Structure formats: C-alpha cells, structure tokens
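Note that one protein chain of the assembly has been removed; the remaining protein chains are unaltered in position.
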Amino acid sequence: MYDFTYARVSSVADAAKQLKGDDDAKAVAGGMTLIPTLKLRLAKPSALVDLGGVKDLAGIKVDGKTVTIGAMTTHGAVAASAEVKKAIPALAHLAAHIGDPAVRNRGTIGGSVANNDPAADYPAGVLALGATIVTNERQIAADDFFKGMFETALKPGELITAISFPVPEKAAYMKFPNPASRYAMVGVFVAKTAGGVRVAVTGAAPSVFRQKDMEAALTKKWAPDAIEGIKQKQDGLNSDIHASAEYRAHLVGVMAKRAVQAAG
Amino acid sequence: MAENVGIGASVLRKEDFRFLTGRGTYVDDINRPGQLYAHILRSPHPHANLKKIDTARAKQAPGVIAVYTRHDVNEDKLGGMPCGWGVKFKDDTPMKEPAHPMLATEKVRHVGDPIALVIAETRAQAKDAAEQIAVDYEILKPVPTINDAIKPGAAALHTEAPDNVCYDWHIGDKSAVDSAFGRAHKVAKLDLVNNRLVPNAMEPRAAIGDFDSANGDYTLYTTSQNPHVIRLLMGAFVLHIPESKLRVVAPDVGGGFGSKIFHYAEEALVTWAAGKVKRPVKWTADRSESFISDAHGRDHVTHAEMAMDKDGKFLALRVQTLANMGAYLSSFAPAVPTYLYATLLAGCYATPAVYAEVKAVFTNTVPVDAYRGAGRPEASFLLERLVDVAAKEMGMDRVDIRRRNFIPNSAFPYQTPVAVQYDSGDYFGTLDMALKASNWSSFRDRQQEAKKRGKLRGIGISTYIEACGVAPSNVAGALGARAGLYEVANVRVNPTGSVTIFTGTHSHGQGHETTFAQLVADRLGIAMDQIEISHGDTGKIPFGMGTYGSRSLAVGGSAIVKAMDKIVNKGKKIAAHLLEAAEADIEFKDGKFSVAGTDKSKTFGEIALTAYVPHNYPLDVLEPGLDETAFYDPKNFTFPAGCHICEVEIDPDTGNTTIITFTAVDDVGRVINPMIVEGQVQGGVAQGIGQALLESCIYDGNGQLLSGSMSDYTMPRADNLPNVDVSTHVTLCTHNPLGVKGCGEVGSIGSPPAIIGAIVDALSEYGVKHIEMPATPQRVWQTIQAAKGKKAA
Partner (left out) sequence: MPQVSLTVNGKKASAEVESRTLLVQLLREKLGLTGTHVGCDTSQCGACVVHVNGKSIKSCTILAVQCEGAEVLTIEGVAKPDGTLHPMQNAFRENHGLQCGFCTPGMVMSALDLVKNNPAPKDREIREWLEGNLCRCTGYHNIVKSIEAGAAAMRK
C-alpha cells in the first residue's frame, strides 16, 4: 500500500469538502473493495476520508411503501433486519449472500453502490427495484445512476447518504457465484413493482443492466416459462477464465427463471 | 499403562494447545533484534533479456539499507539453485540442466523470476524502493505451455536446451508392449491433461536470515519441510558456508504439501544478505507473490492405450506423457514425472507389460515440482480413467474389469513391469469394503430419484495404488537421486526418565508430536507427558531428510523404533547389573525391566537414573548415559492402496457439480492414531476434489498468470466439500518394523479419478467418455452442449 493521509470526518459536509479540495482523495466506507485495491498497489490516493464516524448514515427506515437504507448500513445489518426481511425479503437475501460474514460486517450498501463493481450484487437490487439513490446533493433514479464499469452518476465530492427502495409486489435475486472470488458471475434480480416488471443483471457485463426482453415477457405473464425462449445476447458480455460470454448469457436465462420461480 | 495412548489409540494432539491459543511460532511470528525487511523485485515479463538494471534511485530511497542484483551475486561468487535429481535421456545421456540463478542474470524466464533484493528498515519501505529500480527488458517471445514449447521453431528458454526438452526418458519393455498390442482383442485409448495446480499452503513462505558476526555463524529460519536438506543444498551449492556454521530452523510451519520441500532462492538471499548487512533480514511472501514464486504442481499432457484380451484382461499399457518443468529445474522436479509417476503405472493390476515415455520440457512458467502425491496422482488419474474407458470398450462393468485384473493376494511380493516390487496389499478387500460403505449396488435407484428432480447423478470408482515411504537410498541413487533418503532419530532418555526424541522429519500439520510420542509410550511404557518430540532445527537434531512422500512414520518412525531398541538393549545391560542377573534373562515390558520368571524388576526411570548417576554401574564394560541415535534406511518403498467412491449430482442447467457422498477405504498399513489418519485422508481428498472440480493454474498466451490470486484461483471452501467417509483396511508393510505404509497422500492420489468417473457416469446419457479437470460448472455445461450438438448432428 502506498501511504496516504487519513481523515476521519464527522459529517457528510466535511467529507464532501475534503474530497472536493483534493482530486486524489478517496472516500472510504466499509473499505471492502478499496482496501484490497490499495494493498495490491492498484490505486494511489493522496488521502482517505473515512465516513465511519459520520452519525446517522447507518440505519434502516421502513414506511408503508418504501425501505430507506442509510449508506453506511452494513450488508450484515440489512441481512439481519426483520423489517427488510418483511418488506423486501429479496433484498435481505441479496445482502445475506454478499461476500462472507466478516465482509458483511464491514461492507456497506453505499460503498457497494458507489463503487459499481461489475460483479457486485447490490446494483442489481437497486436497478431492478427502481430504487432512488439519495446523495448529499440530490436524488438520482437507479436508471440514471449506473453508467459503466466502476462508473456512476456521482460527481466529485458527491456522496451517497441513503438508498430508497420502493416495496415491490414480488421480487427475488438469484446469483451464480464466480467459483474463486464468489462475486456474482451472473446475478439476476427480478421484481414486479408498481412501475412494472424490472429485471436487472449483474456480473455478466461491464456494468449492471436491465434485461428488457425478459421484462416484456414477464409483464405479459409472470412465470418462469414466460422467459423460456428468451436468449440473452452474448455481445458485450464479460468473458474470463471462469465463464465465457456464451456461458454467462446462458446463465442469465437460468438465473432469471429461477428468480421468477423463487419470487412466486 | 493407565491411559490408552499406545499404537492404535486416537490420542488428542499434544500440539493443539499452542495453535488454539494463538501461540504457535511460525516463521513470520519470529522477530530478531535489529531486523530488516527484504522485498524482491520480480519480473513482470515471462521471457526477456535483462539489459540494464539501475538501482541508484532505489538505494537512495527512505529506509533502504541495500539493494542487491546479479552483480553482487557474481562478485560474491555464489552458486545457483541446485537440482537434487538427475534423469537420463533414452540414450543414457544426462538431462539438460541449465543454471538456475538466485537473481536473474542475462534473462528472465517467468513472471516472478527474482531480479533484485531490496533491504530496508520496514517492509513498506522495501516495497516502495523496489518501484524505483529501473530495469531495461528486451522482450522475447514467451513459451507458456507444453504445446508451445515443443512446436518446431519455438523460442528457446535455455541455450543448453535449444528444443526446450529437458529429457526424453522411458521405462518398461517396449517390444513386449508392442507385441501385446499386436495380439490385442481390443484397445482402449485416452488423451488427457493433468491440470496445473498451485499448492497454496495457508502459510505463505517466509525466511529470516541472521548472522552472528562475533563467531561467523549463520541462522536461517524458514518455512521448510526439511531443514537439513536446505542446510545441505544452500550451504554446499549456493552460499558455500560449511554446515558447521549454518543452522536452519523450520519452526511451526503452516502446511507444505510438497511446496516447502524445495530450496528456494529467497532462503539463500536473506541468509547471504544478513551476512552482508550484519543485521537480520526477514522476507515474507504476499500471497500473490506465492503464486509466482512457489513451485507449482502437476501439468501433464498424456496419451495412453490399454491392450486387452477377449476376456477384458489387460495385456499391455502404453503411455506417452509430456511434462512441464517450468522455467527452471526445481529441487526434485525431474523425478516427479518419471520415478514417482511411471513406476506406478501398473497400478493394482497384473498388467504384464508397461511402456512409458516421458518428455519433460521447459516453459516460461513458474517451476513445477512435487505437490501432494507428486507423480502418483498423475499415474492414478491416467490409469483409473483408462480402466473406465476400457470397461466401456469391452462392455464390462467398471468393478468387474478391475476385479478381473487385480493382482491376487497370493502374488505378493509382486514385481511390476515398471521396476517396483509391491510388498503387500488386498485390493479385493478395500474394494469390497468401499462398495458396501457407498451402497454401490443400489446406486441406480438413487440415480432415478435424482432424475425426477432434474438432476444427473453419477457414481465413480478408483482403485489406486501409490508408492511412498521414500526411499531406499541405494535404489533412489541408482535412479538419479543425489541424496540419501534414510531418516534419523535420536532418543535421549533424560536422567529422571523423561524422553526427548529428536527426529529428522518435520511436522507441519501431520501431528508427529503426538503420533511419535505414541510410539514411545507404547515401546518404553512411559506417560505421554514425559515425552517430547523435537524437530525442525539442525542445531538440535543430528540429521534428517525431512517430511514428504508420506515418509515420516514409515521411515522416521522406524528410525525412532530402531533407536528405542538400542535404548532397551542398553537398559537391559544396566538392569542385569543391578538385578544381578544374566542379560539374556532380562525382559522389558510396560516400562519395567524384570528378570524372567521372578518378581525382581527395575523401572525404566530407575534404569535411566542409574545410567546418569553410575555409582553402581558396570563402567568397565558400559558407557554411562542413555542416549541413542539410529539411521534407518528403508528396504523398499511402501505401497498404500485403496478404493475411493464418489457420488455426484449435476445441475444440467448450470453445469454445477455437487459431491453427495465420498467414500474412502484405504490400506495405509498399521494405524498408529486413527483420528490423525482420518484427518490426513480427509485433507488429501479435499485437495483431490480441488484438483478434480475447482483448481486450475492458467497462463494466457502471453505467459501471464491469469489465476494469480485467491480471487482468481479457486480454492476449495467449506461449502464446496462433502463430509468424507473414511475407513481403513490393514495389510501390514512387510519390511519396516512398524508395518506402516503412509497416509498423507492417499487422499489426493485416489480421489480425482473417482470424482471424474462419477461425472462421466452422470453424463453418460449424452455419450460423454471423458471430461478434463477441473470439471468446473462451465466445462461441464460446455461438455453437455457439445455432446447434445453431436447427438443432434
């Protein structure tokens, strides 16, 4: 790891100020992606701005139709939350299968979504549920948030403070993990929401995306066999030592069907 | 004895307390006063000429004490990394043995090849400074795979081997094999790959060099399975330090599996550097560094054919193997695909003729050497897969064809056509036990039930043999070993009757501190808490060859038995004197020396005290003291064998394989501690499952390692593995005093063909005859798609 200066801030405003004043500074939430990256000397930030001391960024609030999760809420807390389990069980299930228990005790929803790792789980849930990303500056619809591999709509110094999930009618997440890293090789989140059916795929491509053909088919008929014949296109999908684009494309179909089945 | 701690008892381990409380002492836990840290700059390129290396800026970096390169190695006239085994070409000329410098000289030959050693006050400073070294590379075309290496016109790694061939060796009677194939009723053929693996012991390698300038003594603390071998190789061939001035300590070591047998450059580098900077120097590998600097395992490409008569009897076996040595010859690499592989190709079968050719090649990859099983997993995988194919070819049942060809129990000792002589075994016995334990006969019902759930269920079997307990020195020497392979034990009876055993073997998970103590408790009749096992320090232990090849009990344990015999014999002389009886009338049992047929006796403790306080003692004919050393050179290898049966379910939609049950019945000879044997087999099977389903070390066409971290290389995790049902069936080894054979490697040798056999069985409805390892979800799915395509076409 290259050395850097470390600052533990007590407010989002303070963090934003520090980040805006130094282009090479980076915010750290749980650090589950950032610290391994630093250890391998793949990044060289001048400063780390630690959000761990900011009060009120962690926590889960549920009103009738919306689940709002503070950015610094750990995956473990989401997985264990009785309220999330009740309102959006698929989201609790997703959180319960990120990384391993020790990672879930540190990793946060805000960090995961802001990082937009192509194989992360949360982006699929955020996109499929049509969540709203709340930042210190504005509210961003999920459809406008994920821009590409490790790219989001966040501007320099803009920090996620919470994510609001509308409670869906039905939803489920199914992932086929990469055998080595256990990140999603293909993860499909399906949701039947007030705004229609949404299917989001993570792990398969450089960034999370919506599978519109499946959405259309499931809108007509919400059942696994409704998407039986829909083939995910291989173009633009990831290909690596664990899964070719062809295999990933196939798994998108399998995981989607299983997710619809699980959603009931 | 009040407590049952002797041979055959599942005694809980003496070593566990320190490990469970975080107080083991692994190399990286050791810190010496004034210690510096080393970081090694390694090549990012697989193949390049090394032009200029500029260390000027690095030497000025904060905290840096020294930066060493080829220039310094040359100036100090140091040697290169030695190879401990020579193999010959078919025409009897010696193998090509190119230099293996500890810091690269004119070329780098694999990603990870060490170029410079940076020594600084902290580890981070050493790493920071290494980035300041400017290296001018002239990139050469890489040769990353076996097939690349043998292509005509391939770039040569070494001038000594212009065709990249290290050796082209053979064994067996070619003309007998050819003639048998000529009269064969049917021939089964198989092409297969034995996948390349990264051993990945959980403790990364580490080394600390320490130099005492007052008297010129060097100490190396290292993560080694055999500290005396390191002392010998490093002292004699690399640093030219007499053994008397060099102490090598291998304290608690966090797993080895072969990868910590070898003498590595880092050990020599820190020892040498400590002498130069006159301060201790510590190096600890990062895991990513382990991936490009620890010796890898396996990596064969093989074509094999079995000739059969009309009854399915094997007439002859013909094998052609290409083996990857990597960029340089690691310590024992040449022996692995030859004497540890081809000599096992007869398997459990009475095949009268076997002929194998093995061509070893250099590639721009990390050196390949012994990894758990070393050669024998390659042999058993090939042979057991081929036997399955042979059964299919003959339309016979997989079990029947095995039974039909087994070496009968009456045939031992059995001379195989590939040099080795099996001393004992009961292949029918282990087979029958495993069939029963796995409910083999009712499998098709379970398969039908699985089918209703949409799952493909398969069952696989492997009846393997291996050779271990390495090794008779004269035999090994005749086969090219450049060292003896005996073992040494010193039994020191202390004046009050407690016993310290100094063994030349090394325990890095095997539980020697317990098992060896059981041997002593059993033989000398003393309590476990009066016995201490000392290992891993050339400053304490007379000599030894270390732990690998499942040799510790068969060879090291036998040495302890031999030394204890000497203790008992001397004790009898002392007892005869004290009891005023003839030595011939003294019996030793349950810790007592007694005069036969009387109640006159002396305890072991009394005899010990007398030996050290020799007031009433036959000083004219007997030395005082009770301290004996024995060297034990085994008369033969040992031959554990057994039957592994695996049952899997495949999800045809994803290609994912789940192991439902795994049954292992192993004949490892006499069992000293069943709990430990069971643990060894379970661990070995886990590594076999890793090889069969998960693990694969992959270089891309540019010679870059794609599976270079634990995020990319699939390590077996708890949820990948089944519970493993282990049982033993004992036939005694006939030539060592304990009757033991060895249990450390059977799991990784026997299991892969059973697992792959199960997958092939599950996929047989698609006409699949073989699938390569690792049978990852992707590979299984692709295999199904390809087979469906074939059927459709």
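Before moving on, here are some points about what is shown:
By letter and in written order, the chains are A and B; residue numbering begins at 1 in each of them.
The criterion applied here is as follows: a contact is a pair of C-beta atoms (placed from the backbone, for glycine too) under 8 Å apart; a residue touches a chain by one contact, two chains touch by 3 or more.
Since the structure is predicted, the reported quantities are computational estimates derived from the model, not experimental observations.
Taking the complete complex into account, A:Arg106 is the one of A:Lys17, A:Arg106 or A:Lys170 that touches the chain left out. Note that of B:Ile150, B:Ala176, B:Val193 or B:Met715, the residue touching the chain absent from this view is B:Met715. Listed residues A:Ala13, A:Leu40 or A:Ala223: the one in touch with the omitted chain is A:Leu40. In the full complex, chain A contacts the hidden chain through residues 1-6, 8, 28, 31-32, 35-36, 38-40, 48, 50, 52, 76, 80, 99-103, 105-106, 181-182.
The set of chain B residues touching the chain not shown comprises 12-13, 15-26, 28-29, 31, 124, 200-204, 252-255, 257, 286-288, 508-511, 675-676, 678-679, 682-687, 689, 709-711, 715-719, 721, 723-724, 747.
Just so we're on the same page, only the chains that are shown with their structure count from here on.
The distance from the centre of chain A to the centre of chain B, with each centre set as the mean of the Cα atoms, comes to 44 Å.
Residues of chain B that touch chain A in their complex: 124, 127-128, 288, 653-654, 656, 694, 696, 698, 706-707, 710-715, 776-778, 781-782. Against chain B, the residues of chain A that register as touching in their complex are 1-3, 40-41, 176, 179-181, 240-244, 247, 250-251, 254.
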